[in-house]
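The next block holds one structure in the form of structure tokens; read it before the comments.
Yeah, one chain of the complex is gone here, protein chain that is, but the others are all in their spots.
Moving on to subunit A:
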């Protein structure tokens, strides 16, 4: 059975190779090849899942060794896969949501002339992401880790004729590289400490080394996680990443890749458990990010950027939970899975809205769309209820558990972290209600108004429209939009994800199913909470109601202005992502430019000059030879002969002695 693990990765990898090398011939069928291979990987995943369920809880680990990758001295890296409950969960999420999004993209990208390449990149992403979660050692994980980064780079920049898309792609890769430094150093530390960086040897020997070493490793892993999962301080790339086509935002920048940091921390639980300082850092990063993302999400008028802020915030919850240790690991992953459903659904819904609105992304130009896009409205609405934690829906179960666990950390830390998580729940309810109201309710603000001004090029120009004839598209793009429901191939994946958003949490929580499933890998402990579970749930509900009510007061009761009001200081800051880019620009970009420019000058004048000058100093060799440029070879020969003559002299001297 374990031989099937490699096929999980091989199927989408084959797809990527065929689609990217195959050329124009495959344009007509490329998207179906990609979708089929993604679905095939999902089927392999289901077969393996059934196999694992057939074993006892303690023996649900399969390993497959393929070949020795690197072996130098004691440094040994193998291409070995490990499928246990944790990686199985990810495999099903990645291939399941991935296949749905492939299907959706068949419709969404229908009129893009580079659709084949798009599916090639999506397949490449799946293969890399599966490698990331199936690797049995940190170095192989690194390959998947950078592989998803590459796929993300290619897909954010998919419409690379747009300078903004190309810049966003580069930014994402660069910020992630800073995180990769952390992963590199963590692996090097593991090697010097344990002589290995495979999961088994490292995670089972954490007791044999000092807490200091483990804290260092943990902090470096956290740095890596911050990059990939867009956590403060490496969060700045995620908002810009929305330049990519919307299915990409749904799959990579919401449901799967950005959660890789959470996977890394939970997988390395044994290290963090023995390094409380590193754990504290993880919880702080999580708590700060969950508020940061939520605040940014409140101020954005671009529907995708509002959702991106939300993603950052929800991953903050997961990171917070992962930092709590065994109390939180299971719930971090549970929230990760439910979030995968509802956030992917929300993004696909946003894509569907844009599809019907000439690619308009500004929510101030939406309004009243529920009548025109009923399926999108209902599925998006269910996703909305799930994310704000409406009782009975997915988010209710998973988020509530995280808030409980945060309080259960105990002490002042517990109160602060739990308070932050509660506050985050209120803000989540606010910004999601805002998105919902601005998009589907209220006046139809798109009437009598062209959606695009000519000087502001469309965010998604290539995602042309189903229904609208390609020839009429150019005219429609500047005229009044005619909102319409998306075709079935797009709405079906949305419906499936909505079902997951509604029932996932309850299904996982019933009889603590998810807990029992993951516990053998992650361990679990009950904390000692100062508040009862019922109190926490009650408080969460109050927060939810308050958040919804404030949003209703602002965006439901009175009409939404077509132009954003100036807003409070906080709103303006949030609109600019709390000045993260301004900071980066001034400190890193400008500073870096000055540094490289002055170095270029130094290299040209100082280094070159000094070395040349020194050479000239040695008997004026340089200057004299330069004057002899044309006859240079002669002088070269003279030197050679001079050298040879010296050699003869030395030999004779030796003989004489």
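Criterion: contacts are C-beta pairs under 8 Å (C-beta built on N, C-alpha and C of every residue); 3 or more make two chains touch, one makes a residue touch a chain; residues count from 1.
Definition applied: contacts and distances are computed from a predicted model.
Looking at the choices "Amino acid ABC transporter ATP-binding protein, PAAT family", "NADH-quinone oxidoreductase subunit M", "Phenylacetate-CoA oxygenase subunit PaaG" or "Fe-S cluster assembly protein SufB", the name in the UniProt record of the chain not drawn here is "NADH-quinone oxidoreductase subunit M".
Considering the full assembly, A:174 is the residue among A:174, A:510 or A:587 that touches the omitted chain. When the full complex is taken into account, the listed residue touching the unshown chain is A:157, out of A:157, A:218 or A:269. Within the whole complex, the absent chain has one touching residue among A:480, A:512 or A:603, and that is A:603.
Touching residues on subunit A toward the chain that is not drawn are 20, 67-76, 79, 139, 142-143, 145-147, 150, 153, 157, 160-163, 165-167, 170, 173-174, 177-178, 180-181, 184-185, 187-188, 191-196, 198, 201-202, 204-205, 208-209, 213, 592, 595-597, 599-600, 603, 607-608, 610-612, 615, 618, 621-622, 625-626, 629, 632-633, 636, 639-640, 643, 646-648, 650-651, 653-654.
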